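Note sheet for the following structure.
All protein chains but one are shown at their positions in the complex.
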Amino acid sequence: MVSSMVTAGAVMGVIGVLFSIGLFYAARAFHVEEDERVELLTNMLPGANCGACGFSGCSGLAQALAAGRAQPTQCSVANSEQLAKIAEFLGVEAGPVERQVARVMCGGTSAKATQLAGYVGLEDCRAAHLIASGPKGCTYGCLGLGTCVQECPFDAMVLGPDGLPVVDESVCTGCGICVQVCPRGIMQLVSPEAPLTVRCVSPMAGKQVRAVCQAGCIACKICERVCDQDAIHVIDNLARVNEELCNGCGACVEKCPTHCLELTDGQVRVLEAV
Amino acid sequence: MRRRRMPGGVRTGEPPGPLGPILSLADPKRLILACAQPGHQLNPLVKKRERVVGGQRLAEPNGEGFPIYAPCAGTVTDVAPALSSTGDFVLAIFLENDGSGETAPALPGWDDPTDPTPEAIRLRALEAGIPDVARGGIALARSLAPTTPIQTVVLNGCTTEPLVQAERVLLHHEWETVLFGFRAAIRAIGAPEAIVALSVADRPLVGTLSQSLTERDAITIEILPDRYPQGLERYLLAALRGVDLPVGEDPATVGFAVFDVTTMHALGRALRDGQPFTHRVVTVAGDGVARPGNYRVPLGMPLGALMEAAGRQGTIRQLVWGGPLSGTAVASEEIGVCANTRAVLAYQQPVSFEVPTTDCIRCGRCIDVCPERLSPIYLARYAEHKRWDEAEAEGALLCSSCGACSYVCPTGRPLVQSIQLARYEILRQREAERASQPKEVAVP
Partner (left out) sequence: MSTQTTTAAQDGVATQGPTLIIGPAPYVHAPLTRQAILAVFITAVVPVLGVATYFFGWRALGVAVAAVAGAYGAEVVAHWARQRSLFGSPGPALVTGLVLALALPPAVPLWIPFIGAFFGVLVAQELFGGYGYQIFHPAMVGWVFLVISFPSFMEGWLEPFELVTAATPLSQIRAGAGPDLWTLFAGTTAGALGETSVPAILLGGLLLLVTRVADWRPVVGMLGTVALMGWAFTGNPLAELMAGAALFGAFFVATDPVTTPLTRWGRFLFGVGVGLVMMVIRLWASRPEGVAFAILFMNSLVPLVNLLTRPRPKKGATAGA
């Protein structure tokens, strides 16, 4: 009895030792040379793996940083402290940090925009857009299926009850993924200080816009006339604002007949009463 | 020259028996004529409140297009953007029919398709405003002046999609006109060989068609299996001559010119009768119309009016532009019939209500029917989980969007839509990578 236990133990022990030797040599033979800084840099980065920098995840950017092929500011998610730390570690200049947030440039809620047809299919704005430009009357307006909300790696967006996405600008890092996935280019990145948002991207003439949405820009140019900063102009049937010149006085917002202009104060959407 | 059998495919079963006649319609009250062609817009020649006659030129190309003509006499009520079948708004001429039936005089015609010179044929094709429907609506005159050498001209009469009979019915009832156009096309291109491709369902027609052919024609008639999507050019050419045409490529790159029956018929009418292209045969079907059939429809007829003329019944909840497998549902009845409308289907109940989507049961039917030998089960799964790289590796870009997989899927999964989403994303990401700033910024 005891001798069999001893034999068993001895055999297992010998096997264990043999495997350990094998593993030791394998670890040496298959060792991958890696810059140790890469792991440190990966930990310094926000770790969201959103891919906005263009590299594959934070470790991808870390490798490029360590090899001198990228700049710290390419990470739009990292805040200024993180960027300063990375820049100091690498021994480079941090560079200016320009924070951006995503804004929804459409005011076509389910109440105000015409729905031409119902839609049954994949719950994805891109997929819906591929079928005869979608079920909505306005082929430039938000489809409300929430692809941007799903794709946001930071959960900074929710789909509002009126059918439009809502961005929480305090959480939004400006990574730009929602901008890429929106098939209609409704999401745009702007500085969070930008006071005015034109909630429409439709280049159609006023009459066509009116036929499909009560909240779209009809290019009446009233805003252009009342602006004393020369900050807003109607170009190609769409009002466009120069955020640097705009002082947020709100004169255009008051006068706009379709209420497609909006003063934003960061967190809360200032909505006209429906 | 080995024929290559198309793998997969579905047999959807055309009802047997002779095709009905081509039905004519009273010209509708309103027409919406789009002034848009692939890549460019036309210049309208008419203004609001102007009166026009049937066959009068309404818009002119600026560049590589072709003119459009009024299908009937009437007054122009507006020149404004209108909804097209792709969902875009394009400039259109709104015409109100005055019922007078007045037409412009026809151009002089030829009795024999070999009388006009190739240049004259191309000029007439341009003047008569004939699009090459098989090439997506570009000017036929362009297809008749190929820039690469063409060995074989093919008349694609092989419609294997169910319900769509518009092409076949022209072969049955107006073959002489089609043949006139086809002979002229062969002459204009100068190809040594020509084929008329038919599906097995039209085998009884071979005798009648052959009678019109003479030794002068180098035209052979070939029969292809009646399995959708045999009629798609890629599989057509593989089956006829064993040619490998990559997905999305023009047949001219492999020395073929493929024409559809409607285009050849229009060319025949233009050359022989001097008539511009103003009407086309459209198959109207579905349980939303009481009188389905093949109608000769004026271009620009609104879908709503077409449904009324075909006997709208019940509430039409789904309106399909094109065939049931390759077409697309439209969101409005206010779209005018245009050159590439082979069929309009009206359903009282969308098929997705009858076959609701449930989880995949891994039956493998989609793999059995895919003519590209892809695995839609995996492709759609990758697409739905947004794994675009794996979808691309699996062959998402090779899909020809024929719809056979979704057709057979017992659980009603939107396979084609998922694969198209994957293609959209893959191409968009490629485009974004190409256009973006260089990622790698050298540190100073």
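Chains: A and B, in written order; residue numbering restarts at 1 for each.
Convention: a contact is a pair of C-beta atoms (placed from the backbone, for glycine too) under 8 Å apart; a residue touches a chain by one contact, two chains touch by 3 or more.
All values reported here derive from a predicted model rather than from experimental measurement.
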Chains shown that the absent chain touches, full complex: A, B
Of B:Ser84, B:Ser143 or B:Gln318, the residue in touch with the unshown chain: B:Gln318
Candidate in contact with the missing chain, chosen from B:Gly63, B:Pro105 or B:Gly248: B:Gly248
Absent-chain interface as seen on chain A, which is shown: 110-111, 114-122, 127, 131-132, 134-135, 137, 144, 163, 211-212
Chain B residues touching the omitted chain (full complex): 7, 10, 12, 30, 77-78, 94, 162-163, 244, 246-249, 315-320, 324-334, 345, 347, 350-352, 354-356, 358-364, 367-368, 370, 372-375, 377, 395, 397-398, 401, 403, 406-408, 410-412, 414, 416-417, 420, 427, 430
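Definition applied: only the chains that are shown with their structure count from here on.
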Chain centre separation in whole Å, for chain B relative to chain A (CA means): 39
Contacting residues of chain B [partner chain A, same complex]: 80-81, 85-89, 321, 328-332, 350, 352-353, 384, 386, 414, 417-418, 420-421, 424-425, 428, 432, 436, 439-444
For the chain A and chain B complex, residues of the former touching the latter: 53-55, 64, 68-71, 74, 90, 92-93, 116-117, 120-122, 124, 126-127, 130-135, 139, 151, 180, 183, 204-205, 207-208
